[in-house]
Structures are given as structure tokens and as C-alpha cells.
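Let me give you the structure first, and then I'll get to my questions.
Every protein chain except one is present and positioned as in the full complex.
Here is chain A:
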């Protein structure tokens, strides 16, 4: 996973609440598109008109925000479907960080799996940042010090679970981390097969005459 330490650049304000992952990447783009090329379809319903031409009013189409690494979004960003393609599409247009009052839980988890930093701040702070972002002046998001620094130099501290912060800073692969614990997992499973045998299909006593 790509590590995240600090990012500096334009922050695109997209303050509509409840932007769902269907809008971030439409479903029909998930079946035939490679993960690396999903960026072209990010925000497709907002970014392009029905004729396929770019919608000049959409924030990421404006010259100041093309390739912006930061998005300032309305509440409940990334709600809805669990599709990880939403994060791949955002990464594909160059985004590394989304700042919002709150995120869809599954989307937020997917961000952490892909080197994307979700920053949660109060509604009031997000509004304040969005106002300062409209001209495209650069913000810095500093994960080391857990700060968003506005173009005017004001610092806004944010919280992030320490485990998630460490994984992002180091670019850690969760699976590699977990595989160090395989012995612990096996021990747990052996005990569980005695306490909850009905959960374990391969145990002959868990099914009637091995009917499954």
C-alpha cells in the first residue's frame, strides 16, 4: 500500500451531503474496468453530461481543481455500497485525502486499505475549510502531526485511530500483519470447535449423517 505522510495541494469543495458510492463509481464501470483505470469514471454522473462531455461546472473539472489531491465533502460521504472501486476511482483522479463531517463506515474502511486518508472534522470546521478552498489555494494534510493546515496557515487538528495512522504512515499490508498471528488463530479455532461445534461444517457431529 502507498504510504501517506503529508500531502499538499488544492482542496476541492464538494459540499453536497450523502454522496454515495454509486455516484462515485457507477456499477456498470465495475464489471469491465481494471482497477488502475477507474479514475476516468470517478463521479461519472456529476462529472460528465448525458452526451459524455465534461460538465464544466463540476468542481474537479475546473482548472484550479484538476488533479487536486484533497476533497472537502458534505456529510456522510461514501455512504451506500461497499464497492472498493469507489476508492480506486478517487485514487485514480489523484485524490489522497477526503475531509468530511462523516463517512460511510465501509467506504472509510476501504480508504484505509488503499492509502487514502479520511479526515473527520466537525461540520463547522468542514464548512470553514470549504470556504477557504474555493480559490484553489493549497492546503496541507499532515498525518504525522494529525493536522490540516489551511492556505492562511491555520492548523486544524484531527483524530485518527492510532492503528490506522501507523498503517498509513508505514504503508503496511494488513494481511501480512495478520499472517503473523496464524498460530493464535488456529488455537482459537480449535477451542471454538468444542464450544460451538454447530458452526463448523466439517465436524461430522455438526450435521445430520453428514448430509451436507
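Methods note: a contact is a pair of C-beta atoms (placed from the backbone, for glycine too) under 8 Å apart; a residue touches a chain by one contact, two chains touch by 3 or more; residues count from 1.
One rule holds for everything that comes next: contacts and distances are computed from a predicted model.
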item	value
Hidden subunit of the complex - UniProt protein name among "Ferredoxin", "3-isopropylmalate dehydratase", "Dehydrogenase" or "AmmeMemoRadiSam system radical SAM enzyme"	"3-isopropylmalate dehydratase"
For chain A, the residues touching the chain missing from this view	15-18, 20, 22-23, 26-28, 30-32, 45, 50, 74-76, 79-84, 87, 102-106, 109-110, 113-114, 161-163, 174-175, 177-179, 181-182, 184-185, 188-189, 192, 196-202, 205-208, 211-212
